[in-house]
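Heads up, the thing below is written out as structure tokens.
Excluded from the complex is one protein chain; the other protein chains are retained at their positions.
And then subunit A:
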């Protein structure tokens, strides 16, 4: 699975929780889940659980704390998939 495919899946997972639609139109590697998309921390948990199911990985507390942007999420997903 390449970066582009991961980003597309992420975009689909994040979509129901987005509060800032204009920012979502510019969804790219630098997009910040909380600051740009205005997702709250409770919904970020739902996103992480969806990511676990979609990519068949387990996200630990440290990874959760570091998952601020799309780039962070892509790196963590790649790293966990490589471990699996």
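Following the convention adopted for this analysis, a contact is a pair of C-beta atoms (placed from the backbone, for glycine too) under 8 Å apart; a residue touches a chain by one contact, two chains touch by 3 or more; residues count from 1.
As a working rule, contacts and distances are computed from a predicted model.
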Name of the absent chain as recorded in UniProt (options "Beta-hydroxyacyl-ACP dehydratase", "ABC transporter ATP-binding protein", "succinate dehydrogenase" or "Sulfate transport system permease protein CysT"): "Beta-hydroxyacyl-ACP dehydratase"
Absent-chain interface as seen on subunit A, which is shown: 40-43, 45, 48-49, 61, 64
